Structure formats: C-alpha cells, structure tokens
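A protein chain is absent from this complex, but the other protein chains hold their places.
To keep things simple, chains are lettered A, B and C as they appear, and every chain counts its residues starting from 1.
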C-alpha cells in the first residue's frame, strides 16, 4: 500500500489548530481512498494530532541521547508517549552526522518507532541503506519547495537511487520527495519504483489541501 | 515575588504522564505558598501541561527562524499556541551562538514570550545582560546535577554575576542554578541578590518532589 | 595608529603563493605610509607569511580546547608557533557559541595572542565588550562582500556600536568592516570613532590590491 507522508515543517499553515484541521482533511482522504497517510507535525503538536485523528503521526526529528540531562533535546520516549509511531531523521533542513544517524536509527528501533531517513542523492541513499532504517526518502535539496517534481524533472535520480539502494538493502521502503504538487508527479514516483512520497509545501501550503491530497491518493490507486 | 523555575530536561521522571503528575504537585505548592513556580517541560508535553495546570509553562529552547521550511525546528509561534508563556535560551546543554541568542531574544520579545537566558559565569552573564533578555539564569556547568549548590559553594560567582550584570542592565531579573537541592540553598541564592532559582534534578529526580518544592517555597517566604 | 586588518578568507587570490604576493604588497604599503596592516590568511599559509613579511599575522579562527585529542582543531599554540600574533574570533562566517567566545578570548590572552572578536550589530558588540577582548570588529553581515560600505550606508550602526561598547568597556579597540572598498569609506569609519577597518574582498579580490591598500592607508594619514 503506497504512502503519502506529509511534513508540516514549521509552516504556520501546519501549526496548532491549523495542524489539526489539516490532519482531519488527511483523515478524510484516507477514509475515502484507503491510501496510507502519515503526518509529521511539529513536536508541540504531536499530542493533539495523535488524540484527534487515527492516522500515524511522525516526529520531524528525534535526538538519540538517552533520557537525562539534555535540555532542549527531543527524547524519543517523549514523542512516543505523545503518540508518535515514527520519525523523520536527517531531513535536508536538519542534517545529522553520519554516526548520529546510525545511533538514531538504533534508538528508533529500540522503541518501535518507524525510522524514515532522508537523503540527497543516490550514493548517499545507498549509504543510508547500509544503516538499515525502515524507510529512505530521497529528496534532492535543490528541488525542495520549488514545485519542480523530482519524479519528472530528475527521474534518473529516483531510479538510480532505487537501483543503488537495492544492491545494499532489499527490504527498506523507498519514498521520494521534492517538488511534488500533482497526482501525475506521484504516479511517476511509483512507476520509478518508490512506495510513496514525502511532501510538504505541495500539500500544507496548497490553497485546497484536501483536493491535493485526494488527487495524490487517487493517482496511487489507479 | 521570587520564582522557582523547574527544568524537566529529558528526565523520564518529567516526561508525559509523569510530567503532568509533577506539575500538579507544583501547582499545589504554589496554591499553598503563593510562590511563583514555572515549568519547563519537553516540547511534546507543553500542550498537556498548559491544559492541566495554571502555572506558567516554558519551552526549554526555541529556534529564532521565522515560520517556513525548517523541518525539526522549534517554532516560537508553535510553542506559544501550545500554551507556553516563555522559554529557556542557551542552556548549558543547548548552547547557542552569540548572534543567535540575540536573534532568539528578539523573537521571544516579538511574541511576548518571557526570555530566560542561561549563562555560565559572571562575565558571560554581563554579556547576556547587554542583549536585554527578561531574565538571566547563572549556572556554573561544573555544578549542574552535582547537588553542590552554587549559592553555597560558589557564592562569589552569584554575587559577582549580580554586580557585573547590574553595571550593564538594571532591570533584568537574575536567577541562579546548579546543585540546588535544599531550602537553605534557595535562601542563600536570594540573599546573594537573585530573584529565584532554576532547578532540575533537585526537584524532578527527588524522591518526594512535593516535599522539596514545598521546602524551597517556604525558604523563600520566611 | 589606525589599523587595516585584511581577512584573506578562502579566496584563491589569497591562497598559497598568491597570499605571499599579496602580503609583500601590503608590506610595501606599510613601509611607504607607516599605517599598521595585519594579515589574516588561512591556517596553512601562516608559516610562510610570517617567514616572508614583517607584518603581524592573524589566524582566522582558533579553537579554545587545550592540546590533546582534537583531530582537525586549530590549536592556539600551533598557530602561535607558526608565527601568528593574534586571531579573528566569531567571524560571521564562523560564528561561535557565546560561552566559547569567552573561552577563546581567555585562551588567546593566555598565549598573548591579540583577540579580535567580530560582531553583527551594536547590541551584540556591547555583549562582546563585556567579555573584554583586545578588539571588536563590527560587521553587519548583510553588507559583507557587497561593496556597500557600512561606514557610509549604515553610519548609525557604527556610531551606535561605539556608543554602546564604550558604556561597557573603555579600552577595547573598535574596528568596522563590510563593504569597504574605497579610501573615503575608511576615512568615514575613522570619523565615526573606530580605530580601523577589517576588510576582505575589497582588497584581496581587487584588480590592483596595492592601489587599494595605498588608498586606504593614505586616507588614514591625512
């Protein structure tokens, strides 16, 4: 079953009450189409989203350090108790050191949190694959937020990623993202061998997020 | 009116349901003694604490960047909508670049969030004072978590801080912290010219947090 | 005696042999005008510049950590033995944490290295002044490399810095920088109360660096 994973970033359109409204629309699309939709809101909104909708909620980042004297850190146990079932790791706007990605995947695994590690090209995706996360999301940073879809503008990056990743890891789920705004972009992503999309402004900042999510989901079930 | 500001760090004793329990005890002490108590839980717990108790809630950190493409960041608007009224800035476990402290204080001010900037010695406290935050919390990092109270083991650091800070800024509220575990440590802090304490393990990891908070509050009202 | 401090950054025009050529031109201007000129080349070029010219050489950054297991760090003792007499600290392209600026100034002081701490606005300059470095260089980052001179485009930033800094520290030497490309920019900087300029592309990437340095020096001695 393909997946639409929505990164709320720190957009005001995806903060607080608006995060809840957006999540309700996502839940409606899920009910209508049965396509899986994941929500990655800000830390402070995890509890309210998890309490409001039945969709899986992801953190945008976790810190790998164990509970203790880490003021301002994001404790995996805390976001799990708040209702998250997984987390983004190493998003291009929150890049991590290599050894810390490894440690963070281990921490996520320890707590049964789904680990979705972002990468910026095919080679780096293969490196991530060697660390055995649950999912990899390939997002060329130069396309993020542009509306130029990676799956159509740079199909070779997506297919090349799938190929390199599969040599190292046969099980990891592969998503792609950056510039995805239309159903045809999503369909192209699936044709290139991915299992879904990681999307942010294309949905969160859309005039009618319900319409966009519905178009995405429809393109996945045809 | 003196202040007890409790930093929950990422202690399991201050996470999720346990954060709520601890907050209820703090609220009880506040009701019994009328001493101001602030709570600085993890981001994911801000909403539930703000919805449960009537005490002021602080974030442990905010990022100064405006709303936008900042995956994994802590948007000040988000923690404010979640119910926070202020934030720690530059805690010794989450040190910031100097220019970013300035920018973060400005963002807090813009949103009417109380800014509490941590510092590690008298000279750095004076530097912080020049940036005009609402509060400064002096905490020698080598004493944090030790149970050796700064106000008794290094009184000259606290009095020296008060002196240097006052040359630069007559209005900022000065707190002190590190190693505070007893009422007499709190009383010593007030005698040295501070307006209260920033405390973490001394309360959060205490066997009986209510008793410790009550002792602290009583020592402030004698 | 006013100072021209030249930041070579990582410009190819200021690397290796070209760094030596540029330094010889600077030395010639110094001999002709008696204006003080400091050179801040890359780490790898400190030795050859210090061995070639008699001008004071500065590092672009030092790390405050003591000698030990710090692979890839810049040990103050190493750059001193290489021939540097001072260092930039906290340049806008290499911002440091507040507590680390304090520690770095202390390390520089310990080794008799002149500490030149960069700042981005008047308030931050006052904060730096509280840390008692030898020099402060105010450089609004938005003007760096633009050719729009801070001393003419934003004179109030420079004069405001001088005013705020002097309330905190009467002895620190104040430089200004950003966008300085002409003698009149330098003259304006001195009129605003600074003791000289920190300059990079205006000299290093100039078609005729000798001419620019000579013009700067002449404007300082009129």
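To be clear about the criterion, contacts are C-beta pairs under 8 Å (C-beta built on N, C-alpha and C of every residue); 3 or more make two chains touch, one makes a residue touch a chain.
Because the structure is a prediction, the values reported are computed rather than measured.
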## Note on the structure
Touching the missing chain are A, C
## Note on the structure
Of the candidates C:65, C:142, C:163 or C:218, the residue in contact with the absent chain is C:65
## Note on the structure
By the document's definition of touch, the residue of C:4, C:22 or C:46 touching the omitted chain is C:46
### Task
Go through chain A and note every residue touching the omitted chain.
90, 92, 95-102, 119-121, 123-124, 126-132, 164, 167-168
### Residues in chain C touching the chain absent from view
7, 9-12, 15-17, 42-48, 60-61, 65, 67-75, 77-79, 81-82, 88, 91-94, 144-145, 200-201
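The rule is short, and it goes like this: only the chains that are shown with their structure count from here on.
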### Query
Same residues or different residues: which describes how chain B and chain C meet, taking over half shared numbers as same?
same
### Middle chain, criterion being Cα centroid separation
B
## Note on the structure
Distance in whole angstrom between the CA centres of chain A and chain C is 44
### Message
I need the residues of chain B touching at least two other chains; which ones are they?
### Response
92
